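I'd like to ask you about the structure that follows.
The complex appears here without one of its protein chains, the remainder shown in place.
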Amino acid sequence: MEIPLRIEARMEGEKVGVLSLSGEIDIATKDQVREAAEKLIAGGARSLLVDLAEVEYMDSSGLGVLKGLRSQLVEAGGKVGIVSPQSYVKKLFERSGLDQVFPIYDDLGAALEEAGR
Amino acid sequence: MEIPLRIEARMEGEKVGVLSLSGEIDIATKDQVREAAEKLIAGGARSLLVDLAEVEYMDSSGLGVLKGLRSQLVEAGGKVGIVSPQSYVKKLFERSGLDQVFPIYDDLGAALEEAGR
Amino acid sequence: MSATAATNIELRIPRQPEFVRIARWMTCGLAARLQFPLGAVKDIELAVGEACTNAVEHAKGPQDEAILIRFIVESRRLVIEVIDYGQGFCEEDEGDGLGLVIMRSVMDHVEICCGPDTGACVRMVKQRDGS
Partner (left out) sequence: MSATAATNIELRIPRQPEFVRIARWMTCGLAARLQFPLGAVKDIELAVGEACTNAVEHAKGPQDEAILIRFIVESRRLVIEVIDYGQGFCEEDEGDGLGLVIMRSVMDHVEICCGPDTGACVRMVKQRDGS
């Protein structure tokens, strides 16, 4: 009936994949996030920016996927950045200590600029 | 924990009782409405104006109480008027055919003016 | 102990006046996030409120019996069954009350299908694009 999660995936340049998510990331939708990310990685992305501006719910299921992607990319010299999380989602990163692990950007422009360096 | 229904009761002049309700009128709160109305009637009210501006939910339980009060007051030459229902509540009167039975006023001023006549 | 295998969403409340609003509120939470328009969310809340009110008012049997509200989420509609384990009733019993009139006017389909195991079972359907 409803679409819990919508995903837009694209490359910015040759090495940076951007995932724009909207809706809810939970146990039922987390695999879609992983799969979309894997596709970007298969297409050449060495780093990922995950835009959470439109994400209204996320829990440890989502954090788990992001941690997994980060391990995979960091090993190959890349990274995973979080973009524009809503305040409650940002607090989730803090609560779980992952604000120390993921760079969190206020907007995509700043994130891309840093990724380009 | 929560207060489902708040009731303010007062007289306007000697014969008109005004009930201002806010919250939800359902099977659990309808008796409070009836009791507040009975008190106004015992205090001399011959007609009642029921202000529903702040009522967010009402169902047949509430309609039943209003019908009962109306029967009682009409018998004695009085009436029951409905004031400022929110659009969904107004639709409830229409759905149940009771918009033909109760006068419905947009605001208390107009209702009082007519009641004063 | 677990009941039988779960394939549905089932909400159980005591058959008492002050629990009816709990059923309404939880129903609202579901309908709103299923992205029904606001008016439809209120329609569904009202229908559940009316059906539970009838269960409290008309079902005979122990006061602490449950009302079971079953939700079946389908792609184009939400189906809700309200079951009260009382004596049941049939369309002819309806008389001139307002509850069923209101349920019928806010839902796309309302059906009464009582049985010895369920008591009254009021089955209501709201279409995703329904009126």
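Each chain gets a letter, A, B and C, in the order it is written, and its residues are counted from 1.
The rule is short, and it goes like this: a contact is a pair of C-beta atoms (placed from the backbone, for glycine too) under 8 Å apart; a residue touches a chain by one contact, two chains touch by 3 or more.
Here the structure is a predicted model, which is why all the values come from computation and not from measurement.
From the options A:Ile41, A:Leu73 or A:Leu92, the residue with contact to the unseen chain in the full assembly is A:Leu92.
When the full complex is taken into account, the listed residue touching the unshown chain is A:Leu63, out of A:Val18, A:Leu48 or A:Leu63.
Interface with the hidden chain, as seen from chain A, comprises residues 4, 24, 26-28, 57, 59-61, 63-64, 88, 92, 95-96.
Listed by residue number, the positions of chain C touching the unshown chain are 1-3, 5-15, 19, 21-22, 25-30, 32-34, 62, 64-68, 71, 73, 85, 117. Panel shows chain B; residues 1-2 of it touch the chain omitted from the view.
Everything below uses one rule, namely that only the chains that are shown with their structure count from here on.
No other pair of chains shares as many C-beta contacts as B-C.
Averaging Cα coordinates per chain and for the whole protein, the chain whose average falls nearest the overall one is C.
In terms of their C-alpha centroids, the spacing between chain A and chain C amounts to 41 Å.
Contact with two or more other chains is made by no residue of chain A. Taken residue by residue, chain C touches two or more other chains at no position, since every residue touches fewer.
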